[in-house]
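Please read through the structure below; I'll follow up with questions.
Just one protein chain is left out here, and the rest sit where they should.
After this line comes chain A, so read on.
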Amino acid sequence: MAEDIKAKLENYHTAPFDTRFPNQNQTKNCWVNYVDYHRCQNALTAKGADTTPCEWYRRVYTSLCPMAWINSVIHE
């Protein structure tokens, strides 16, 4: 399982097509991955587990979300 995630992360090019967001408006796609990353971090850290699987969400939201949006959320 962990090896799969590592392989997926190594072969990462860009955010793949997400069937939950097939249309023009990708705003929710960016938001969902951002939120999923932080939820994943919190959940796995609380359990004391390795947070490598959360990296996938971070790569996807970094690919999709404009840097200004990410920075403004962080600064809030």
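Here, a residue touches a chain if its C-beta (ideal position, glycine included) is under 8 Å from a C-beta of that chain, and two chains touch if they have at least 3 such contacts; residues count from 1.
In this section, contacts and distances are computed from a predicted model.
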| item | value |
| --- | --- |
| Listed names "AP-1 complex subunit sigma-1A isoform X1", "DNA repair protein RAD51 homolog 2", "Cytochrome c oxidase subunit 2" or "TATA-box-binding protein", with the criterion being the UniProt name of the chain not displayed | "Cytochrome c oxidase subunit 2" |
| Chain A residues that touch the omitted chain in the full complex | 12-17, 22, 24-27, 29-30, 59, 62-68 |
